[in-house]
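One structure follows; several queries about it will come next.
Every protein chain but one is kept in place in this view of the complex.
Then we have chain A:
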Amino acid sequence: MSQKYPYFIARDRAWQPAQYTPRYKTSVSRSPRQALVSIQNASPSERSGPVFDGLELGQYDNDLLMNFRTEGSAAGMPVGERIIMHGRVIDQFGKPVPNTLVEMWQANAGGKYRHKKDGYLAALDPSFGGVGRCITDADGRYRFRTVRPGPYPWPNDINTWRPAHIHVSVMGPSISTRLITQMYFEGDPLIPLCPIVQVLKDPDAVETMIARLDMAMSKPMDCLAYRFDIVVRGALQTYFEE
């Protein structure tokens, strides 16, 4: 028996970034020259996807202030602006996407990644790793605690700097909704200068990636909060074909 999987609203490829965006230099040799082949009638392969109920999360997987605490360091807390990053995963109809995997990674407060290949001269923080993950609750809510990452330079133009950002990965109900993006911070003057942000043609599309300062959810005398809602493709019902 074939299982029933939803169809999804078509991805708006004019809203999403093009592959070939020469101001972002690496895209020049890594973008297909041929047109994408459209699967108009999506099969179960595209309409299904993994659910991570069986993934065993650790106690501090969503708490970057705690999940790389080093023994021997004085307070064991990372340096930087303490923040809560939270929001909801919803679909294009506004329906919450519960029980889905949200993953994130980031540089430390100085803009340095804990990665073998990051050669930037800013220092690593002995108490900061920079990786988190969690599963959305029944209302599609997720939450991380971390430090605000710093901007950093990268070799594109002579003097190009990434705005502060957190990489965010979400699965959603199917591989059709799979999405990796970057969360930026409201008011950051580097945002309009960034060739990676500017791969998006529509300024409204950039707004979908900008987290807003959220005083209501911040914790007095402890940490600020930023709200970042993630919208994945809307799931249609399958009754059209029955």
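Here is the rule we use: a residue touches a chain if its C-beta (ideal position, glycine included) is under 8 Å from a C-beta of that chain, and two chains touch if they have at least 3 such contacts; residues count from 1.
As a working rule, contacts and distances are computed from a predicted model.
Chemist: Can you match the unshown chain of the complex to its UniProt protein name from these: "Phenylacetate-CoA oxygenase subunit PaaC", "Monovalent cation/H+ antiporter subunit B", "Protocatechuate 3,4-dioxygenase subunit alpha" or "HEAT repeat domain-containing protein"?
Modeler: Cross-referencing UniProt, the chain left out corresponds to "Protocatechuate 3,4-dioxygenase subunit alpha".
Chemist: Against the chain that's been left off, what residues of chain A make contact? List them.
Modeler: Residues in contact with the chain left out: 2-3, 9, 11-13, 15-19, 21, 24, 26-34, 36-39, 42-46, 48-58, 61, 88, 90-94, 103-106, 113-118, 129-131, 133, 167, 169, 175-176, 178-182, 196-197, 199-200, 204-210, 212, 214, 227-234, 241.
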